[in-house]
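Here it is, the structure, as structure tokens.
A single protein chain has been omitted from the complex, and every remaining protein chain is retained in its original position.
Naming follows writing order (A, B, C and D), and every chain is counted from residue 1.
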Amino acid sequence: MEWDWDFVWQIMPTLIEGVKITILATVLGSALAAVVGLAIALLRRSENKAVARSVGFAAEFIRGTPLLVQLYFIFYVLPDVGILLPPMVAGTIGLGLHYGTYAAEVYRAGIDNVPRGQWEAAKACNLSARQTWTHVILPQAIPPMIPALANYFIAMFKETPLLSAITVLELMNQAKSVANTYYRYVEPMTLVGAFFLVISLCSVVLLRWLERRYGRVER
Amino acid sequence: MPAPIIKIDAISKSFGAFKVLDGLSMQVMPGEKLALIGPSGSGKTTILRILMTLERIDAGHIQIEGEQLYHMERNGQLLPADERHLTKMRQKIGMVFQLFNLFPHKSVLDNVTLAPMLTKGTPRAAAEKRAFELLDMVGMADKAKNMPAQLSGGQKQRVAIARALALSPKIMLFDEVTSALDPELVNEVLNVMRRLAAETDMTMLLVTHEMGFAHDFADRVLFFDGGKIVEEGKPDEIFSHPKQERTQSFLKKIIAAGHRV
Amino acid sequence: MPAPIIKIDAISKSFGAFKVLDGLSMQVMPGEKLALIGPSGSGKTTILRILMTLERIDAGHIQIEGEQLYHMERNGQLLPADERHLTKMRQKIGMVFQLFNLFPHKSVLDNVTLAPMLTKGTPRAAAEKRAFELLDMVGMADKAKNMPAQLSGGQKQRVAIARALALSPKIMLFDEVTSALDPELVNEVLNVMRRLAAETDMTMLLVTHEMGFAHDFADRVLFFDGGKIVEEGKPDEIFSHPKQERTQSFLKKIIAAGHRV
Amino acid sequence: MTAWAGYIELILEGAVVTIKLTLMGSVLALVVAFIAGLGRLSRFFAVRALATAYIEFFRGTSIFVQLFWVYFVLPLFGITLTPLQAGVLGLGLNVGAYAAEVVRGAVQSIGKEQYEACTALNLGRWQGMRHVILPQAFLVMLPTFGNNAIELLKATSIVSLISLADLTFQAQVVRSQTGNTMVPFTTILVIYFALAMLITWGIRRLERRLSRGLDGVRA
Partner (left out) sequence: ATSTGLADDAKLEQLKKQGFARLAIANEPPYTAVAADGKVSGAAPDVAREIFKRLGVPDVVASISEYGAMIPGLQAGRFDVITAGLFMKPERCAAVAYSEPVLCDAEALLVKKGNPKGFKSYEDIAKDETATVGAPGGGTEEKLALNAGVPRDRVIVVPDGQSGLKMVQDGRIDAYSLPVLSINDLMKKANDPNLEVVAPVVGAPVYCDGAAFNKNDTALRDAFDVELAKMKESGDFAKIIEPYGFSAEAAKSTTREKLCSAK
């Protein structure tokens, strides 16, 4: 089966439509994950043991089970209890929740990595809990997290093909539909791989930059 | 005789199964300069951390200027202190740490102004004016715009002292403030502290392994071992004529290791 | 007069743009005990690390027992040393580090036997026998089965000394072997080293801030500043009658900081 | 009314396939991770370049594309693998690329002073690596390896793409035969989570065993 360049040019516009959806899903999913992650990280530190435990267990559960199955659940099972989400919304929620549990770990590590001496110095300076968080802890905790978060968002990008299971017309789904129409798999699938590789390689450059910019706090 | 500024009454503190302090009592007079010495693990740091409310006590009472530190009097009853009470009490106390604990993301000046501005609502201009005075006193005014990472250890520690002073506490706690410094940098910090001791009537508690400095600095020396005060007295007495055998052997070891008394 | 065991000839070393050593020359006689003192950053550690081949030199030559360290003679030409040549030369040199650098996943005994077994093919039984002798000498034989994490700093350092001795080097390098220790633990290590110095004819180079110990230990003291030898001589001369002003001011600072000379 | 017993059996068969894939994939990933991870630290440019290319390629393209390629495109070059082989190869190489970075990071995390102690004791490069660095680095790797294994477990859910009858696939079958979505998907979510917990537990035990008496090795 040889490579057909004419075919490549013919299907390119369709695939680019898919790329747009893929990127949109990644951006929305990342934004949601960043928020969900912070919420989980803070709730797990809650004084209320019951809240901390159940949030912890839920996060572990989501992290320990496949995103694909979760997407099926959100899309096909939730309507039984009256929650009907459009595909893109269901997909964003799935990605956001799943990667939110990863982001929570990043937040946790970032907060834990602020040395104990900083909490103590804040106390010796008589800062309140709120002031300690906003002026001392978070400004030190967040910059080193940025590369790790970015890393997960790139991983999320590569998992967007799962959204095809819930009828989102992202890149992989477009490629499949093209392939099914013309019975040629090699070109569309190779192009999908190439798209992912190109975007990933670009994001590696971005990551390196983020690491240089934020990776290290000088103490 | 004036009332003691710090009154520690039979306090106990355990870490897990290990009892660090067991019914310790002591008093400190206003303006007194106190040195706490003793072998590693004897509980010196723990006492300072308890006074700074970085650790809670298991039993006993502490009064600062006659007011309970870990308890609140409400309708004649002693209740455990809440955060508001602690915040009020902490205004009287400042602490300088062995590892400086400067805020690495803030400039030297911001390190010093942060707490007055946030906790006392001091306007920026006033806070900065006072900060420059303090930085000047510790010889760091010219580095006000630097970040902590650009300072040497001795310089960091001097900034940390200025930061603690900015809140004008009545009591200052110093925990081995020179032991993380290169030998040549030790003196610049000790000089600042000598001056501080001479010029203010602040009450100061100092934990140190620098016996020579403890000698010059302190009005009174407490020798700790195993969470207990084994011996106390004027520096001359303790360093030249220790009565207890444990004090003698400790001082001998320290001297053998090359420290001057 | 015997030939020097170490002959350093006009070596230079830079880190980036910063020139630490600039044409330094010095010689050490077999069996000599040499103390290197001087302010922080003067290049003392760097010299030891160069001798241990942990850093490369930029220019100059070093001979150990008349053999080039960083160069190989091939057909009358001096070529840069390859890994095999360095391996051969390193057999003559051992080093003890400031932070011990024990292997944390190996027991005390295994730390000492590892290198002889791997590099010399010593059978386990023989290696362990020798290890016990050495551990006995540093007073650690009863802890042979312990893991390093279960030891105090002073004990770790004594094991590290035994480990370095296990390869029977002709030259031992010690870099501030007590400066990471609690003051009370310093002496147990210094005692081991005093005994070592008295009992063997090994050549020893010692970097230290413990002036008192340097005085007792060394046959000759080198005072470094800015990567140069500013003054050298017998310990009594250097410590009691330093000729150079820089030496005087350095010693004065050290004494002021509480170190005994 | 429905023959649930039979369907449960079907799902358990799927679980066996999932477990097989996870185990074999993990073994392959582990081997590849050490080869590529250490290769990336090699003195030789060619080895480094090869290892880097492998790692970046497999991390850069999506696992979907990789599986698809192994299964549908490799046969066109005359290499036909059974679905199980293709699944193991795809998953193992993909997760192996991530784990290789873990190996590299762990080896690099071992302090410079340990390397210097090796030099001072005149150990050769490989001797030092084998007896001093790797045993310490392995402990650092273990927890992340556990996470990688869970990622691999979750990734098996997409092998249905290449007609492997794993858990997710069997759940789909049950769903289309019974018309019930909730029951099969809930069942497999629980099974996936139990498997993930099993991995976590196993790694913890191993970690505890290996780090006995070693406190303070890991930062």
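Everything that follows uses one rule, which is that a residue touches a chain if its C-beta (ideal position, glycine included) is under 8 Å from a C-beta of that chain, and two chains touch if they have at least 3 such contacts.
Every value quoted in this text rests on a predicted model; they were computed, and no experiment measured them.
Q: Kindly name the visible chains that come into contact with the excluded chain.
A: So, spelled out: the chain left out of view touches A, D.
Q: Per the definition of touch given earlier, which of D:M24, D:L38 or D:V173 contacts the omitted chain?
A: Of these options, the touching residue for the absent chain is D:V173.
Q: List every residue of subunit D that touches the chain not included in the displayed model.
A: 3, 5-7, 9-10, 13, 71-73, 75-76, 80, 83, 161-163, 165, 169, 172-173, 175-179, 181
Q: For subunit A, which positions touch the chain that isn't shown here?
A: Residues 1, 76, 79, 84, 86-87, 164-165, 167, 169, 173, 176-177, 179-181, 183, 185 of subunit A touch the chain that is not shown.
Keep this in mind: only the chains that are shown with their structure count from here on.
Q: If you take the chains that touch subunit B and keep only those that also touch subunit D, what is left?
A: Chains that touch both subunit B and subunit D, as defined above, are A, C.
Q: Quick check: which two chains are joined by the most contacting C-beta pairs?
A: A-D
Q: Could you tell me the distance, in whole angstrom, between the mean C-alpha positions of subunit C and subunit D?
A: 46
Q: Write out all the pairs of touching chains, ordered by chain label.
A: A-B, A-D, B-C, C-D
Q: State the interface residues of subunit D toward subunit A in the complex, per the touch definition above.
A: Interface residues on the subunit D side: 56-57, 59-66, 68-69, 72-73, 76, 150, 154-158, 168, 171, 181-182, 185, 188-189, 192-193, 196-197, 200.
Q: Across the complex, what residues on subunit B touch subunit A?
A: 52-54, 83, 87, 90-91, 93-95, 97, 99, 101-105, 114-115, 118-119, 147-149, 163-164, 167
Q: Could you list, by residue number, the parts of subunit A that touch subunit D in their complex?
A: By the definition above, subunit A touches subunit D via 1, 61, 63-70, 72-73, 76-77, 80, 158-159, 161-162, 172, 185-186, 189-190, 192-193, 196-197, 200-201, 204.
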